[in-house]
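All protein chains but one are shown at their positions in the complex.
Should a chain be cited, it is by its letter among A, B and C, assigned in written order, with residues numbered from 1 in that chain.
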Amino acid sequence: MTAKRWRTAVSGYDTEHIQISGYRVRDLMRNLDFGGTLFVLYQQRVPSPQEARLLNAILVSVIDHGIVVPSVVARMVAASGVPLQACAAAGILTIGDTHGGAGEQVARKLCEEVSAARQAGRELAEHARELVTQARSRKQRIEGYGHPLHPNGDERVDVLVEMARELELLGPHLELALAIEDELAKQASRRLPLNIDGVMAATLMDLGFDWRLARVFVFVPRAAGISAHAVEEVRREPGWRVAARPDEIEYDGPSIRDFPHSAAEP
Amino acid sequence: MTAKRWRTAVSGYDTEHIQISGYRVRDLMRNLDFGGTLFVLYQQRVPSPQEARLLNAILVSVIDHGIVVPSVVARMVAASGVPLQACAAAGILTIGDTHGGAGEQVARKLCEEVSAARQAGRELAEHARELVTQARSRKQRIEGYGHPLHPNGDERVDVLVEMARELELLGPHLELALAIEDELAKQASRRLPLNIDGVMAATLMDLGFDWRLARVFVFVPRAAGISAHAVEEVRREPGWRVAARPDEIEYDGPSIRDFPHSAAEP
Amino acid sequence: MTAKRWRTAVSGYDTEHIQISGYRVRDLMRNLDFGGTLFVLYQQRVPSPQEARLLNAILVSVIDHGIVVPSVVARMVAASGVPLQACAAAGILTIGDTHGGAGEQVARKLCEEVSAARQAGRELAEHARELVTQARSRKQRIEGYGHPLHPNGDERVDVLVEMARELELLGPHLELALAIEDELAKQASRRLPLNIDGVMAATLMDLGFDWRLARVFVFVPRAAGISAHAVEEVRREPGWRVAARPDEIEYDGPSIRDFPHSAAEP
Partner (left out) sequence: MTAKRWRTAVSGYDTEHIQISGYRVRDLMRNLDFGGTLFVLYQQRVPSPQEARLLNAILVSVIDHGIVVPSVVARMVAASGVPLQACAAAGILTIGDTHGGAGEQVARKLCEEVSAARQAGRELAEHARELVTQARSRKQRIEGYGHPLHPNGDERVDVLVEMARELELLGPHLELALAIEDELAKQASRRLPLNIDGVMAATLMDLGFDWRLARVFVFVPRAAGISAHAVEEVRREPGWRVAARPDEIEYDGPSIRDFPHSAAEP
């Protein structure tokens, strides 16, 4: 095994310039905002103003969400006397398969199903009906619908759908996602609204991103939100956190027992 | 020690709404971009369009920088078969006191010196002259000037200074930072240009941010850049990375020696 | 969704005592070493002195390995001005599916194959022959054999096999692993020795651990090794690390190009 040369097509620098995918950073600074530059970073092309705007709205939608898992973790680390970037690092570790990865799987599924519908020459509404019927007959859950903290729907979802429509960026992935939502309402007894993971997955796919990247659009903006929590924790809550209320912890393993000296004494 | 109630003034949610500092996220999505929302998150007020634009330019300036420490770390973790958010977490851990924290100290120093000049009723240019004279007589380095990779100056710095001026956001901190640069050129034999840490520190202070936050504006955008590197590593470089070329590693500790059985045999 | 009570059977404490799986920590301190206590933590029983000794040898075998991926990452983070535990955290993030997880998959496979052989009433040597024949006909690699840095075999493997034998802890998993090694030598043209991942997997399974835990026995001891590297980096190598030699980095993306003002100007 020989050492490899490091190669990259992401970005480069010399003493004079720094560039991302061939665009000088100085030009990106003057012409694009953060969301727009993120687009260049992952798609190697300059987005239209509409694309940049929708991507910014996606980033803003998940920038923070009060005291939930990522911010609690960041706060606990902050309370332990640790630099800010390490609090953020701990917090974004929680954007795993259960959260951000959920969006990833929805994104992948939407891509596959849009392709499948096209190949079968089937309307997306019809394809959605099939998918829901099939899932219900197999008693399978369709990911991307329903949210435990927002049972009646989430206004962030509504805004992203409206903006995608207004900006003329509502493509087949979001169309299919909404058609599934309609079918779920028709076939099921209760409404199961498209959730934030689902709408992010759909709009990101319509914007042309790779589904493997879905969680990036959660943990990058959330790094900002959890940093605000970490800073607040240090300023407002002196001392370290009690992890859980003592009366909430239950040890339910073996009872205290004597050490079996006969068995393990060296 | 009793368990504490968790309090926050950062953001909150109920089943209907999510809000950041009292602003509904749905309104932030429609009215601000990512940079603008970051402003709300840390300053609890809506920025002017000029302030949001300058903050976006700051974020874009450090979004990526080719293959340097944070991206190498993220790539090595990625090559080890680890989810994307963990690669980003490892990479941002490197935004420590040497990098982002450098900006932090510059920001703090600029705040203190602007205050000191005001209290002394002294012009910033005059204050800069004193600072440089003093530093040179004590043979102290002034942080925020010079960059090993960009010895002749960094065009990102020029763009931020120009934008701050054009947007009428060039305040006392950047004024002082530039005055120090001028003095360094006058008093020293060689030009020591304001570097990216220095200009970020100065513009962030002029925008009203707390100096303790300086590194946030590095690791949040860089989380995006290093994620692009991590994704590329997985796609283009199969197998794990050799850490360094074998001929570059030198073991210079004690020579191989026999185990001192007499001393430590249990 | 209601908040859950936190439950644990791992360990507990009150104002007087701390216990692990019912054993008072004070008794564990007096009667077991670190390896032995790790055994209690994961198997809820006190190991025999032989079991504790073999587990210690496993831990020692991977405690450090010079300048390789985990230590390079820890060193780069250390050079960035970051506390020691964060350097260790970054380093152990690299013990992912490519390294520690490799052992995990070998462990799982050995468990399944030992069960399969038993169910089929087949000798392990015979089962090994089948496995190798099958893998070769399908051109599949059998994980746990061969090591790029130790092509002629790894003395740590030999020591663990010898110790397992001497301590009378060589069970069916290691027996099968060795039988596969023999078969590979017979059927293939070149020797493909059992590697450290393979022997760790086999001995840990013979000791009764769950295969899902295999990587714990790598990253816990290695946390010690990489911390030694992080400390050395800070003491001996002032300043931050250049990530790679400039002449080793190749940017191979699009060439520098002008910003398409017509397309993206807002």
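Please note the rule applied: contacts are C-beta pairs under 8 Å (C-beta built on N, C-alpha and C of every residue); 3 or more make two chains touch, one makes a residue touch a chain.
Since the model is a prediction, treat every value here as computed from it, not as a measurement.
J.: Touch as defined at the start, partner being the missing chain; which of A:Ile18, A:Ala89, A:Ala107 or A:Leu192 qualifies?
T.: A:Ala89
J.: For the chain not shown, which residue from C:Val132, C:Leu160 or C:Leu194 touches it across the whole complex?
T.: Residue touching the absent chain, from the options given: C:Leu160.
J.: Of the listed residues C:Gly35, C:Gly103 or C:Gly146, which contacts the missing chain in the full complex?
T.: C:Gly35
J.: Touching the absent chain in the whole complex: find that residue among B:Val46, B:Val62 or B:Ala202.
T.: B:Val46
J.: Under the stated touch rule, tell me which residues of chain C contact the chain that is not displayed.
T.: On the chain C side, contact with the omitted chain comes from 1-4, 6-13, 15-18, 20, 24-26, 28-30, 32-35, 37-38, 41-42, 53, 56-57, 59-61, 63-67, 71-72, 75, 83-86, 88-90, 92-93, 95-97, 100-101, 149-152, 154-156, 158-160, 163, 210, 212-213, 215-216, 219-221, 223-225, 227-229, 231-232, 236-237, 241-242, 244-246.
J.: For chain A, which residues touch the unseen chain?
T.: For chain A, the residues touching the absent chain are 66-69, 71-73, 76-77, 79-82, 86-87, 89-90, 93-99, 101, 239-241, 243-244, 249, 251.
J.: Even though one chain is hidden, which residues of chain B still touch it in the full complex?
T.: 1, 5-12, 17, 19, 21-24, 27-28, 30-32, 36, 44, 46-49, 52, 82-83, 85-86, 89, 148-149, 243-244, 248-261, 263-266
Keep this in mind: only the chains that are shown with their structure count from here on.
J.: Mind having a look at which chain is the central one, using mean CA positions?
T.: A
J.: What's the rotation, in steps of 5°, that superposes chain A's Cα atoms on chain C?
T.: 180
J.: Is the contact between chain B and chain C built from the same residue numbers on each copy (over half shared) or from different ones (under half shared)?
T.: Comparing the two copies, chain B and chain C contact each other through largely the same residue numbers, since over half are shared.
J.: Quick one: report the Å distance separating chain A from chain C, using the average Cα coordinate of each chain.
T.: That gives a centre separation of 30 Å.
J.: I'd like the Å distance between the centres of chain B and chain C, where a centre is the mean of that chain's Cα atoms.
T.: 35
J.: Check each residue of chain A and list the ones that touch at least two other chains.
T.: 1, 6-12, 17, 24, 28, 30, 32, 83, 85-86, 89, 149, 244, in rising order.
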